[in-house]
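A protein chain is absent from this complex, but the other protein chains hold their places.
Chain nomenclature is as follows: A, B and C, assigned in order of appearance, with residue numbering initiated at 1 for each chain independently.
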């Protein structure tokens, strides 16, 4: 199945595009380091989104041209950024006051596992290496809404959407929406609620790749993204 | 006795002068509103003292000339001040981080009563009027050293230095030195320790005006101030 | 993103009876007089007000109190040169007072803005103001547990605002305002001047726009202390 799945599933860029469509005009948003950062590339025209980074910038913009980096202007992933008009600089306690105090509208993060009660595991694979947590636990407990972008299954084909996380938790009941390579799924009182799926996959097939029940409340929309 | 006492006791200005002599060069100091503010007028030549006010100024200077006031530059007593070179402006939480975090070297406050264990009562006479506390409780629990300037007795002739405060407390065991109109007294493990007294008063007389035992550890110095 | 509104009246129009409001300022500095007067004009009442003081004279917060719009005041120092408006109502039992040490008041507001529901402070230990508060010992010393303060609205006076709500403050008029902007659900700002986005240098922004919801330009704003020295009254001609 893995080979077949690879042919039909969305790319990370396509998942990022889909997530970007839901970000409302005027939102203050934190994008997790790595894959979620890509979402900023797909911001729809006419919407103004203000991006926050843990290390004390609100309103950063695109990466500078190579050779033009100012290494005092970086994001949480330590990549060089620029400042948009209206940007502000502040220290780390003020930065996390924004996070913890519920001032950010949305955080979009990566995930190892998401449970049907909204629990998130995204900081540790539980192995023996060097652990690192960064700002993930602060974000999931502070930002108004937490969404996840992720492949629907692991590289081994195991479900990442599960009944209960087996990996160390980042936060409890914090995820409200999941954008996967196959579907868009909300976390609601009854568990996972399927909102959109790619046309190339049946509901049964999708359920078989998901570790917990997918509820269907109303029509499931077609998950369509640009090529 | 009251009339006789009035003739020999120090004026507020003289008490303030005496307190000013103990403020070390390079100190960061908060002076309570009212009488303690007078201490800044007697700063010895050659010493640099940096004054803090609760409402967010470090390094304020003399009052401006009348008509020259900037009402966005006031002290905690709501009086107009000026800024010395090197002054800084900050918000109230940062201002009290300085206070509570032990960054100020000295606070000099007024008092209704000081107990021999260092308890201070200076915010409420316990009456029925409108209560007000301001920053007094923060100062006495945060600043490295708290001193008091006060008349030695109340207007009725009652001791202000007592075994135990009868008025509502500002803080516990917080006062380390008291500059009165008759004496300089430290608060130590054994209680009040007399350091200096005015020549015109015997130790017995002074004791009779004090509500708790005055210990004498070594020679009591003569409390001398300019006329 | 344009957070500006044309008038103070529109800026305060959503404030309802029973709201909790933080109002910036300390003594005669930093009070958003024009916003407070616009608030008086709306007729709202049963307000809970969080401010360091109780207003002075017959304008601003004192006028709001005098008109019996305030059911409770949370403050550190409700006495001053002319705080008769508050004193009269307080002694006749018509207004509640929660007296909070000034540093604790500032920190509780910051905590509200920073998502910290409670913290410990040495301030107030062993005093009347500790009554009912949990005491805990850390490293051999006692501390009081204090709770966050939040508000439905904050009324703030800034020196400069851009249209996204980035703010700077003039001198010690800063005082509680940046904290209150963080702790209120809706922060309403009157700014002495309104500038285009990008005109405030990023390193010099004091309150980032994320904490600000509505901005109205009030050029040449009134200063509480100056108004009181002229014995001003609001509404004009009011006697009490």
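The criterion applied here is as follows: a residue touches a chain if its C-beta (ideal position, glycine included) is under 8 Å from a C-beta of that chain, and two chains touch if they have at least 3 such contacts.
Computed from a predicted model, the values in this text were never measured in an experiment.
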Open item on the list: By the document's own contact criterion, which visible chains does the hidden chain reach in the full complex?
Closed with: A, B, C
- [ ] Would you indicate which residue among A:5, A:20, A:50 or A:89 is in contact with the undisplayed chain?
- [x] A:89
Task: Residue in contact with the excluded chain [from A:61, A:85 or A:168] - done: A:168
Task: Residue among A:105, A:138 or A:151 touching the omitted chain - done: A:138
Task: Chain not shown: contacting residue from B:5, B:31, B:80 or B:98 - done: B:98
Task: For subunit B, residues in touch with the removed chain - done: 25-26, 28, 48, 50, 52, 57-59, 83, 85-90, 93-94, 96-104, 142
Open item on the list: Considering the whole complex, not just the chains shown, which residues of subunit A touch the missing one?
Closed with: 53-57, 70-74, 78, 89-93, 95-96, 99-100, 124, 128-138, 141-142, 168-172
Open item on the list: For subunit C, which positions touch the chain that isn't shown here?
Closed with: 107, 111, 114-122, 136, 138-139, 141, 143, 147, 168-171, 174, 202-204
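The rule is short, and it goes like this: only the chains that are shown with their structure count from here on.
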Open item on the list: Please tell me the distance, in whole Å, between the geometric centres of subunit A and subunit C computed from their C-alpha atoms.
Closed with: 37
Open item on the list: Quick check: how many Å separate the C-alpha centres of subunit A and subunit B?
Closed with: 57
Task: Multi-partner residues of subunit B (at least 2 other chains) - done: none
Open item on the list: Residues touching two or more other chains, restricted to subunit C: which are they?
Closed with: 110
